[in-house]
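One protein chain is absent from this view; the other protein chains keep their places.
Showing chain A:
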Amino acid sequence: MNKIENNKAWFLVLPVFILVAFSAIIPLMTVVNYSVQDVFDTNTRYFVGTEWFKAILNDAALQSALMKQFMFSFTTLSIEIPLGIGIALLMPKRGMAASLCLVLIALPLLIPLNVVGTIWQIFTRSDIGLMGWSLREMGVAYNISRNPVDAWATIILMDVWHWTPLIALLCYSGLRSIPEAYYQAARIDRASRWAIFRYIQLPKLTNVLIIGILLRFMDSFMIYAEPFVLTGGGPGSSTTFLSQALTTMAIGQFDVGPAAAFSIIYFLIILAVSWVFYTTIMNMQKEK
């Protein structure tokens, strides 16, 4: 028996291979390439091994940026998720009111990120901004360019305003997919409003919430344009998050090597947190 060796089918994989290579692997590899070298100019470079990684991991400013980043993501998520679910539960189920509600709620999502920053920058100005002016008139000493607490609160408020609609819309679609019979059965079983939420709505929302939390974690962890426009990372470095620190390093100071090492660490953190979160949830569901 002669088996004909023919591996031409492998050519069919080629287009995907090329696509992935150019879209992901090659750009990523250039970053890896930079991260292990010290680049002086286009002709002068030295191999430095893991030097940059060590330096980045030991950099106090970056460590503090990382902590701030986690704090920020955690705070916004713990506000946006419950709030989004709550809004979705309150939204009308059908008719004109439902359509109107959907459009109104989706509006913040349609605004470009730096425009969001600008809107809030103006909104919080004490001379012409509605919020800044009102707070000043009420006697509240509110100043985002001097007080870090004010800056933080404003950025979190802005993020909540901008992204809670995403969670609300995801949950709304999840809620709409629950068959009416579940609610009818619950009434017949005399379930309380809380029991309906706990045992019918929340379990049916698990899948959209996993997607929502992952998306919001990744996005909030990479936040750049909005705080950059609103506070410029200040006062001091109190609202300088990771991506802004990275941009300053790579573009502002042209420290390509450390910036590349930083990028890789940044990427790995997001990957690791998302993976841990996802597998934990999946394992929890599999149990029993």
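FYI, a contact is a pair of C-beta atoms (placed from the backbone, for glycine too) under 8 Å apart; a residue touches a chain by one contact, two chains touch by 3 or more; residues count from 1.
Simple rule for what comes next: contacts and distances are computed from a predicted model.
Taking the options "ABC transporter ATP-binding protein", "NADPH-dependent FMN reductase", "Iron(III) transport system permease protein" or "Carbon monoxide dehydrogenase large chain" in turn, only "ABC transporter ATP-binding protein" matches the UniProt protein name of the chain that is not displayed. Per the touch definition above, the residue from A:70, A:133 or A:199 contacting the chain not shown is A:199. Set against the missing chain, the residues A:50, A:134, A:184 or A:253 yield one that touches it, A:184. Seen from chain A, the chain kept out of the figure touches residues 179, 181-182, 184-185, 187-192, 195, 199-200, 203-204, 288.
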